[in-house]
Structures are given as C-alpha cells and as structure tokens.
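One protein chain omitted, others in place.
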Amino acid sequence: MSQHYPTLLVTVPLLAAFIISAAGWINKRLCFPFAVATLTVAAYSCVGLLFRVLHEGVVHYRLGGWPPPWGIAYYVDQLNGLVLSVISVSALINLIASKRSIEREFPEKIGPFYTLYVLFVTGMLGITVTGDAFNLYVLLEIGSLTGYALIAMGDKDRAPLASLNYLYMGTIGACFYLLGVGYLYIVTGSLNMVDIASILPGLYQSKAVMTAFIICMVGMWIKMAFFPLHGWLPNAYTFAPSASSSLIAPLMTKVMIYVMIRFILTVFTPKFAFSTLAVSDSVVWLAVIAIVMGAIFALAQRDLKKMLTYIIVAEVGYMVGGAWLGNRAGMTGAILHIVNDALMTLCAFLVVGNIVYKVKGYSFEDLKGLFSKMPFTMGAFVIGALSIIGVPPTCGFFSKWYLISGAIQASHYGFVVALLFSSLVNVVLFFRIIEIGYYEPFGDHHGHDHHPEPMAEAPLSMLVPLFIVAAGLVLVGLYTGDIVNHIIQFVIPKGLL
Amino acid sequence: METITSIKPLLAVLVSLLVTPILVSSRASNVREGWTFVAATAKFLIVLSMLPTILKGTEIVYTVVEFLPGAAIKFRVDALGMLFAIVSSSLWIVTSAYSIGYMRGLKEHSQTRYFCFFAFALSSTIGVAFSANLLTLYLFYEMLSLATYPLVTHHQDLEARSSGRKYLLYIMGTSIGLALPAMLICYNLAGTLEFSKQGFLAGTASKPLLGLLLFMLIFGFAKAAIMPLHAWLPAAMVAPTPVSALLHAVAVVKVGVFSVVRVLTGVFGTNLLLSLDFSPFIIFVASVTILVGSFIALTQDNLKRLLAFSTIAQLSYIVLGVGLLSPKGMIGGIVHIAMHAFGKITLFFCAGAIFVATGKKNISEMIGIGRRMPVTMAAFFIAALSITGVPPCGGFLSKWYLVLGSLEAHQIAILVVLLFSSLLNACYFMPIVYKAFFCRPEEAMFKNTVQEAPLFCVVPLVVTALISIILLFYPQPFFRLASMMVHSITGT
Partner (left out) sequence: MGDFIQALVAKYNYWIYITLMMIGLYAMIAKNNLIKKIVGMNIFQTAIILFYVSIGVKKGGTLPIIEHGHGAHSHVVHAVDYINPLPHVLMLTAIVVSVATLGVALALGIRIYNRYHTLEEDEILSQIREK
C-alpha cells in the first residue's frame, strides 16, 4: 500500500471526482462525506510520503511499470513532499470549513462543486508529484480549468467575466509553458525531468535551451500572477465564492512557485539559471517592483478580499525574488514561504469566509464592530495578519528572515528595502481593518456607554478549522528550524552557497 | 561564568499567559481579579526564587527552540535581567490592586479584555528581561507592542484611535524599519545574536557600518522614547491610568531602555564603544532628550501629559548613565531603572486617584486638592522628591551615582545637564504640591472635607511611596545586581 502513495494521491481524487459527481445525482448530501474521505486519503498519503522521503530519501514511482523516458515517472523528494502535504492538508481543512458556506451560497450545485473541488486538488497534487514535463502541463490545465469553473460560480454579476479573463491569461501562460517544453523536447528528445537534466548540461550554450527556459518561466509567471502579469488575479479571487477563493488563493500561485523552483533546481541547474543566463538581477528587480506595487495597490482597496488579493501579488514577489537571489538563504526563504504563505493566505481567506457567512459582505463598511460580534474569528484574523506582517513567533517572520538574509548576502539592498516596505504597508493595511472592527461604530466620549454589538459568531464547523490554521501559523513558526534542517536543506544543491 | 539550565525563566514568562483562559471564562469579576492576583504573585515568587542563584554569580539559561545556530528563542537570567524582572513583577501586584479600584470606580467597560492583555503584556516584559539574544528580545518586544495596543486604546473612541495609530506607527514602524534590518545585518556579520559580556560585533565591520547599526538599534527600539521618537508616549496617555502607570512608566518604556542597554552592553560591548568613540553620540542624544523633555514638561497643564514628558526625560538618564561607559555611571543608570519605576508609578497612581475621586485631569483645576486628598498628595510629594533626586528618597542614590559617573568620565558638561535637569524637575513638580496644600481659602477648589479615592486606589500608592523612601536606606539588592552586571562586563 505505502509504496503506491505517489499514485494514490492522484488517482484516488481523480476517480473519486466521478463518484462524487454520480453521488450528487442520487443524493446531494452524499457528496460531502465522499469528498472528505477522498481528501483524507490524499492527505494521509501525502504526509505518509513526506515521512517516507525523510527516512529513505527520494521515492521513484513508475506509472504502469514503464521505465523513463518512455513512461511517466513520479519523483518525490523533500521539496514536493513538503508542498504535497501543504496542498492536501489545506485543501482538506478548507473543505471542512467551507461546508456551511457552500450550502448557503449554492445549495443546488453542491454535487458539481465538490466534483470540481476534488478535481482541482487532483490537478494541484499532480503538478507537484509528476516528474514529467508534459504530464505537468496536462495536470496544470486540469487544475486551471476546474479553477475557472470554481471561480465562475461566485458573484453572478462579476465572477463570469473575471473568470473568463483569468481563462485567457491562464491559457496563454499554459501555452507558453507547453512551447518551452517543446523546445526542450527538440533539444533533448525527452520529457522526463531527470532525463532532461542529465542531457542538458552539455547544451547550456544552445540558444534553443535558453529560449526554452525563458519561455517556460514567462508561462509560469503568468500562472503565478507575477507583476506585471498579475492582471487576472485580483478580480478572479475577489468575486469567487468564498469556498473557492480560500481553496484557490492559497494553492494555485504557490504551486506555480514550486514548479518554477523545480525547474531552476532540478530540470536546469542553479548555475545555468543564475550565472549562464545573467538575468537573475533583473528578475529580482522585477520582484522588487512586484512587492512595492502589490503593496501600493493593496492600500488603494476598499474591501477586505480585494486587499488580500493584492497582498498575494506582493507575496508572489517575495518568493520569486527570494528564489532568484541565487543563494542558499534566499532559496530557503522562498521554499519556506511557499508553506507559510499558503497557510497565511488560507487563514486570511477562511476569515473572509466566516465574515461573509455572518455579515454577507466583505467591504470595509461591513467590518464595523466585528471584534465584539465575532471575537474568535477576528482573533484568528489578527494572528494571520501578524504572520503576513512578519511578527515573531508566527511563521511569516521566519521566512522573511531568510529572505532578507539572502538579500543581504547577495548585497541586493533593493530587495531588503522592498521587503521592509511591504511589512510596514502590511501593518497599515491590517491595522486599518482592525481599527474599523475595533472602534466603529463609535460610542460616546470615553466609551463608558459603549454598547458592544451582541456576539454572532460563525458556526463551530467553520471556527475549529480556522483555529487549527491559526495555531499552525505559530507552530510552523516555532518549528522553522526543524523544517529547514530536515527538509529544505536537502532540496537545495550543495553548490548553491 | 557558571550557568545552570532551568525551566524557571520560561515559567516566569508563561505563568501570566496561562491564566488568560481562566480570566476569559470567569463570569464573576471577583474570581477574575482573584486569578490575576494569583498569577501576579506566582510570577513574582518565581522571579524571586531565582534571585539567590543570580546573587551567587550563576546564570540560568533555558533554550525553548533553536531555529538557526546562534539565533534561538532562549532565556538567560543575569543580574541586569533580574533587576528589571523584580521591578516589573513586583509592581504588577501593586498595579493589579490599583486597577481594581480604578476600573470599578469608573465602571469601565470590557474589564475582562483589560485584565487579559495586562497579563499578556507582563509576560512579554518578563520575556524581554530574560531574553538571551537579540532575536528573543525582538520577539517579546513586538509582542509587548501588540499586547499594549488594546490597553492604550481601551476607550475605543476617536481620540483613542488616533493615539493608537501614533503608538503603532512609532513603535512598530521603527522596530520593523530599523531594528529588524539591523538585527539581520548583525546576524550576517557575526553569525550569532547571543548577548555576550563583550558584545559580539567587535571586529566584524568597519566603523561607519557599526555606527549605522548603533543608530538603527538605538532608534529602532523606540519604546525608549529618545527624541525625536518620543511623541507616542504623551499620545498614549489616553489609556486608563493604571495602564499608563505600569506600562508607560514601568513596563513599556523600561523595556525600550532595557533593550537599548542590552544593545550597548551585550551587542556592542563597552570596549568596542570606547574604542570606536561612540560614547559622545549616545550622551549627546540622551542629554538633549533630558533637557528638552524637562522643558516641555514645564509647559504642560494636563497632569498625565506632564508625567509623560517627565518620563521621557528620566528614561534618558538611564541611557546617559550607560552611555557614559564608566562603571559608576552605568551602575547609576541601571539602578535608576528601579528608582524611577517606584517613583513614577506612585505619581501616576496619584493622578489616577485624583481622576477617580474628582474627575479632574488638569493641574490648574487641582488647587487646594491637598485638603481633600491629603494621603494621595503626600505620596505625590514623596514620589516627586524621588524623581527630582532629593533625599530621603531612593532617586537620590541613582542620581548621585550618575553624577559620580560623569565625574569619573570627565564629562563636566554632563554634570551640568544632570544638575540643571534636577532643578527643572523641581520646577515642574513643586508648584503642584505647593498649590495643593498651601493656597488661600478663596482659591481652593475643594471643600475641606477629606474624601479620598477608593481604598484599592489609595493603598497601592501609599505602598509604592513608602518603598521609594525605603529604597534610600535599603538599596542593596538593586545595587548589588547592578554592580554585578557592571563588574562582569568591565571585568573590574
């Protein structure tokens, strides 16, 4: 059983999606337990796989027993073991947390929603686990197509158009990636990542290889919403139903960061990406612009969800910049931030889900008096906010620590300033929200007759998952040392100092 | 230096956090406040139980979690930390009693939240006192900023909001914008953040870079209220008075000063500062703050604001004493942490007691108040003497040592600053006392009947005032700790 974990975590959700769809025809109430069971199996396999990798080293799995480069091979090392666990666990938590809001927002479409939900997770897990460049494209499109549909189920006025714009951009991104893979195939005759990696070193001076790399990168940047290719993201995530945005926002961009790091570290070599190409400095400057612009756009927003989406744009800048600093600390920070940012974003969007469930809105106007109305939700929000700002001991601080360290070591002070600037802007952003929730509506002078609004907290099924995530933010922060020492340091090649 | 490993420092930090669930869930206010006392006493006892070990010259260490070599969440109890921990944990007990009188007397809202965050703030303060490295110090420093925000803005009105904004802008803006990058640069230079007797930065970088780091670290810990980053302190006076008393005369501002002292002694080290000749910069900044702060205090009519500016000036005495880099000056500065704490908290308690009893905030409305609240105003007088540095109060001793230190360092100008500022202190405190007791009957704004604030308010302020006097005669524990600290770093 345990030797089949790599395939289980893709095939089980894939097949279960059909079963859930069928179950939806019989009785809508069957869908949720099926989905939970599926994702539990997936999460169990992922975490089991991570532990196996930690004990035994890299796990190879050949689909159908075909040896590479002919068959599709799955490789699981520490990097994707970690990312897989994050994906499956956060998808599971979100599934449980969003049950009530799904029943409220589209009771007639529960079956299709859970089908898409599980398919989306299949796509994300598949992208992460596969060791085949073309297979990655297919799974990417599975994830994206279901993502478009999940987003389009939101706000009736705005979501379809936002989703269609996302679809245009997403398709361009995926096509660019496919094109790059085509060039790699021309040069190497292989689609297997490890195989390509063994053939490429002799060909690094070839223009086709450089083109392939850059085209692939551009494709990924579109998919991960790297500024200035981020145009699709804010509207798509804002107008999506809360269950979808809290699923897609933490996962999609982070998975694409993972793919980018995988290409830099495994398919190509850090030496090629950072030295031969000589573009890394420009990419880090792009990341600086991404961070600064993301922060400024976030400041301009008047509703919570859209503000968070621009923060995601800035956070993508953190990770891209960290990965391209070209040193060990920066890369560690980027990988660590994949985990941390997924959790932080999940926490923030779950809070939005709770607020929407009770208040039916997420503009700043709707947030008045929330601290007395929903103290527990807002408590979790504060923890998430502190993590995004980067206050110890939450995990956001520690990835920022590595990122800034990396920037100092690379003498890239622009990136240091951008990270600090974004932290400060985040303080403003989140305390603005906290102020609205805490002070308004104003009582009379001195607040002696401050009548707090009666408590109307979200149901326990939404609160408990939220608390788990919030506690996770602190725990991951405290265990940063272990994560870096036992997982991340094995991922980064020894040559990268 | 001998060290032993013990979990006590962690317990001392956590004990007040552990009671917060009980505080939240308790329905009756008596139960809630009972538990606050339990926590405060437990904390004080744990801190006190470590005192004999420290006095023997042993240090207590405890590592919670290490996430990078040289950068861990780690506690180390040494003489300096011990002194600060004793002051703040003992004053928490007194303040808890005072809070009960004040908050109930004014029928404030959200008292549960108030007591919870108070406990949280004390945890962070003790955490700062016991931190073994810059990272742990930064962690608890930030936690303290966040824990005190709901306390400062307790009234939840427009004024509280704008003060809260100013508070966060100054405190978090500087800690993220200056202290955090400085800490990272230090780590990348030295490969460690662990405080050591001679600092860890020696020989790692050029003088301009070290100078920049010193600048970033001194101003990065803006809780020390060194000018020009002092404006948050008067703004934060919108808080309920017990908060101002404990946090803004003792915990928060002292945490800032304590951090600066740690930076000077543990990060840079006295030898490095001497060899690079950075002392004049520190002394200059501190002297300017002392004089300007005292002058502004002269112009204030709101009693709490006056006390705030007085605090700003007094804090810089501590920075000045340590910045002199002479043994006597450093002892004076460090002991001033304790002396000023007891004096200033009494003054704030008095201001709060007056507000509870009469609703008055401005000095101009307090003429003749000594007739109505003689006990309170007598305590006010004693504390004012202590702050001014006049016997028979403890404040005299620390100032005496500061004066000796400035002579030892051959800084006659500093001597003048110290004496002149004492004069200014007398100028802004004594008129208040004079008008309270000695005014013509037609000027008096209060009737001659004695009507004090509730007992819970009066007893604490009498206690702290008495301690201020006792400290002149029995300053031994504090002096012993301070001189142990100074001897260990100067080696004399």
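Which chain is which? They are A and B, in the order written, and residues in each are numbered from 1.
Criterion: a contact is a pair of C-beta atoms (placed from the backbone, for glycine too) under 8 Å apart; a residue touches a chain by one contact, two chains touch by 3 or more.
Please read all numbers here as calculations on a predicted model, not as lab measurements.
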#### Entry: Visible chains in contact with the missing one
A
## Note on the structure
Among the options A:Ile186, A:Leu299, A:Ala456 or A:Ala471, the absent chain makes contact with A:Ile186
### Query
Among the options A:Val138, A:Val417 or A:Leu475, which residue touches the chain absent from this view?
A:Val138
## Note on the structure
Only one of A:Val76, A:Ile93, A:Ile110 or A:Ala152 touches the unshown chain, namely A:Ala152
### Query
Of the residues A:Phe51, A:Trp66 or A:Tyr168, which one touches the chain left out of the display?
A:Tyr168
## Note on the structure
Given A:Gly48, A:Pro112 or A:Pro160, the residue that touches the chain left out of view is A:Pro160
### Residues of chain A (touch criterion as defined above) contacting the omitted chain
134, 137-138, 141, 145, 148-149, 152, 156-158, 160-161, 163-164, 167-168, 171-172, 175, 178-179, 182, 185-186, 191
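Keep this in mind: only the chains that are shown with their structure count from here on.
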### Task
Compute the distance, rounded to whole Å, between the mean C-alpha positions of chain A and chain B.
43
### List of chain A residues in touch with chain B within their complex
386, 389-393, 398, 401, 404-405, 408-409, 416, 420, 423-424, 427, 431, 435, 438-439, 442-448, 450, 452, 478-481, 484
#### Entry: Footprint of chain A on chain B - complex, ascending
64-68, 72-73, 106-110, 135, 138-139, 142-143, 146, 150, 153-158, 160-161, 164-165, 168, 172-173, 176-177, 180-181, 184-185, 187-188
